[in-house]
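Of the protein chains in this complex, one is absent; all others appear in place.
So, chain A:
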Amino acid sequence: MATRLQFENNCEVGVFSKLTNKYCLVAIGGSESFYSVFESELAGVIPVVKTSIAGTRIVGRMCAGNKNGLLLPHTTTDQELQHIRNCLPDEVVVQRVEERLSALGNCVACNDHVALTHPDLDRETEELIADVLGVEVFRQTIAGNILVGSYCVFSNRGGLVHPHTSIEDLDELSTLLQVPLVAGTVNRGSEVIAGGMTVNDWTAFCGSDTTATELSVIESVFKLREAQPTAIVDEMRRSLIDTYV
């Protein structure tokens, strides 16, 4: 299920939060309502951690992670690192990365199996990503943009990319990532997909400006609707009923 929300009148939900299958990071400040929406959806399933990264609230864009690990920029303070390590489950490896490109969230897009990175990322960082996150790393661009982490978002079930991605690129990326991809927008035509939303295998959070069309595209490509009872009934109906008289 996809939920619409705002952070202090700002619809860029993917900037202020980071959602994976094992944990969720949320920015401090803003009103409690932002945090409580995440809590109500995820409480009991995965920990929701309030934190800052490098003293900033843009936690979604500063870090990159999946169920295996979390990579933080070198600007993260020791207290923040300790706090995050304490709150996250033990199986998640939290690692600080010495990388010139410190906005890791903008440079790396990943799910639990594959990662797409900024073409100029250091070789050491690429190896670290492969080790800590347990993924296969590909250097790519999306619709000519090098900030792959900003212009695409994908989970283990599907992905959404920049609206100007060509069909050939879509096919190529889809083969690399092994998930179905769709070119679309979020937040009423915003092309910065990863800034406007955050997603894991069973839920997604989008900015409140997201139109119903965009939301339905998101729900279908990330296969979020299949958990709904109605979808199951439709499937059953198709198999039980042969012809309508």
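Keep this in mind: a residue touches a chain if its C-beta (ideal position, glycine included) is under 8 Å from a C-beta of that chain, and two chains touch if they have at least 3 such contacts; residues count from 1.
As a convention for this text, contacts and distances are computed from a predicted model.
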Undepicted complex member, UniProt protein name, chosen from "Nicotinamide phosphoribosyltransferase", "Aminotransferase class I/classII large domain-containing protein", "V-type proton ATPase subunit" or "Protein BCCIP": "Protein BCCIP"
Touch with the omitted chain, as defined above, among A:Thr56, A:Gln95 or A:Ser208: A:Ser208
Contact residue for the chain not shown (choose from A:Thr20, A:Ser190 or A:Thr203): A:Ser190
Residue numbers in chain A that touch the chain omitted from display: 6, 8-11, 31, 33, 164, 188-191, 208-209
